[in-house]
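Let me begin by presenting the structure, written as structure tokens, before commenting on it.
Of the protein chains in this complex, one is absent; all others appear in place.
So that you can tell them apart, the chains are marked A and B in the order they are listed, and the count of residues begins at 1 in each.
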Amino acid sequence: MTTKTINLTLKVWRQNRSRPKGGFENYTAKDISTDMSFLEMLDVVNEDLVLSGKEPIAFDHDCREGICGMCGAVVDGEAHGPLKETTLCQLHMRHFKSGDTIVIEPWRARAFPIVKDLVVDRSAFDEIIASGGYISSKTGGAQDANNILVGKEIADKAFNAAACIGCGACVAACPNASAMLFVGAKVSHLGLLPQGRPEAKTRVHNMVRTMDRLGFGNCSNETECEVQCPKSISIREIARMNREFVKASFS
Amino acid sequence: MNWFVDTFRTSLGKKFLMAVTGLGFIGFIIVHMMGNMTLFVGHEAFNAYVEKLHGYEALILVAEIGLLSLAVIHVTTGLLLFLGNRSARNVSYTVKKSGGGRNIGSATMPYTGFVILLFVILHLSNFSFVDTTDRTMYDVITATFSSWIYIIVYVVSVAAVAIHVRHGFWSLFQSLGLNHEKYMPALRMISIALAVIVGVGFGLIPIYIGIIT
Partner (left out) sequence: MLPDSKVPAGPLAEKWDRHRFALKLVNPANRKKYDIIVVGTGLAGASAAASLGELGYNVKNLCVQDSPRRAHSIAAQGGINAAKNYSNDGDSTWRLFYDTIKGGDFRAREANVYRLAQLSENIIDQCVAQGVPFARDYGGLLDNRSFGGAQVARTFYARGQTGQQLLIGAYSALMRQVSTGRVKMYPRREMLDLILVNGKARGIVARNLITGEIESYSGHAVVLATGGYGNAYFLSTNAMSSNVTAAFRAYRKGALFANPCFTQIHPTCIPVHGIHQSKLTLMSESLRNDGRVWVPKTPGDKRRPGDIPEAERDYYLERKYPSFGNLVPRDVASRNAKEQCDQGKGVGETGLAVYLDFAEAIKRDGKDVIEAKYGNLFEMYEKITGENPYETPMMIYPAVHYTMGGLWVDYNLMTNIDGLFAIGEANFSDHGANRLGASALMQGLADGYFVLPYTMGGYLASNTIENVDTSHKAFEASKNAVTEQVNKLLSIGGKQTVSHLHRRLGKILWDYCGIARDEDELKKALTLIRDLKEEFYNDVNVPGSGDDFNQNLENAGRVADFMELGELMVTDALHRKESCGCHLNTAFLTEDNEPLRDDENFAMVAAWEYAGEGKEPTLHKEPLTFENVELTQRSYK
């Protein structure tokens, strides 16, 4: 860890009740250690804001180890910033240069209304899951785990899809604010496993229609979601959902 | 029929419509291009081909009705998708940057599509709805491409078609759910190859007719 410090200019989106349309504010981030994470850099800026009597920047975050999916902002035009396969909390300041100006915007989608500053409301994702993103297995009714055989290849594929952290970067990155990668990942995760087959048809029907109803955009195969997804979920999951949907619709 | 309409009202259903109609157009332009290649052989060969083609009147009528319906579906669905997508991102980003997924084809689909629509209208008025009682089709073509403006308009429009195909071809397989690590790389290559072939094949015609001959 070779520590050095850098100075940055931040252009941050601020939006709250007194400023419902929102706009950018400029801040300077001084003496930022390159070992800090992006969120720690924001912490430092916020501490200064508090002490100078200003309102700190609201941003969502929780585990700060890249798994809870709570954090996220569009940094210089890219969801979770410039580093691939990395959530914002795991982006470290050594990837920036002193003197850089960084533009920080919230996820922008009609389905994700802004709560405050960089915080958005992603409850649409929960609604989609509630519409079918589960296997109906009652507590206590399960057979012995090893009675269900799942080949390693299928188990691995299901895991790849299940790795989604529900952060919403796919929606943010998609030029159409589409949630296909999120929905595709869940449809694939459950649909690949034998336990999930009985409900496959209703699942894809309901989840797709809920997604549409909530105002997400359509997929035009731009593949930005796949590129900016911190968990590298592949658009093959979307293709699998499309397949499931055809099957479900014409049978 | 309720389930049928309902299916195609969903986002995925609309994508299937785009994919299937798009596939139809790709088939059409390949056949169209192969026919047009006779232009490079000479005016007799081309006129003979036109003659022969016009012999199948009933077939042509069916094909024209088919293409028209494809066009109506492709254009209306495309328009609905375009509007839906715009409203889904109600506030746009200040910094617009690609993470590396987009390419010229994917980023311009609605716009190249619009250019193609205008071009098709122009193209039909140039070569379809024309009187060929006292001249051959070849004459019509040479007359049209004697104008620099037409050459440029046609070349630009063909480029739009190529760019549209560059994204549209592999993309239609993805939309239909056909994506596997085994064959998707090949489809992506074919997509580029097809774009080049369509671009060069059609693009050379105005240049060849208007400039070289």
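What we mean here is this: a contact is a pair of C-beta atoms (placed from the backbone, for glycine too) under 8 Å apart; a residue touches a chain by one contact, two chains touch by 3 or more.
Source: prediction; values computed, not measured.
Enquirer: In the full assembly, spell out which visible chains the left-out chain is touching.
Expert: Per the touch rule above, the missing chain touches A.
Enquirer: Which of these, A:L8, A:M70 or A:A177, touches the one chain of the complex that we don't see?
Expert: Going through A:L8, A:M70 or A:A177 one by one, A:M70 is the residue touching the chain not shown.
Enquirer: Against the chain that's been left off, what residues of subunit A make contact? List them.
Expert: 1-3, 16-17, 33-37, 39-40, 43-44, 47, 49-51, 53-56, 58, 60-70, 86, 90, 92, 94, 115-116, 119, 121-123, 125-126, 129-131, 133-146, 148-152, 155, 158-159, 162-163, 165-166, 189-190, 193, 195-196
Rule of thumb we're sticking to: only the chains that are shown with their structure count from here on.
Enquirer: How many angstrom lie between the centres of subunit A and subunit B, each centre taken as the mean Cα position?
Expert: Centre separation, subunit A to subunit B: 36 Å.
Enquirer: Considering only the defined contacts, which subunit B positions touch subunit A in the complex?
Expert: By the definition above, subunit B touches subunit A via 3, 7, 10-16, 81, 84-85, 87-102, 106-107, 109, 167, 170-171, 174-181, 184.
Enquirer: Looking at the complex, which residues from subunit A come into contact with subunit B?
Expert: So the residues of subunit A touching subunit B come out as 24, 74, 76-79, 84, 103, 105, 108-111, 173, 175-178, 180, 208-209, 211-212, 215-228, 235-236, 238-246, 249-250.
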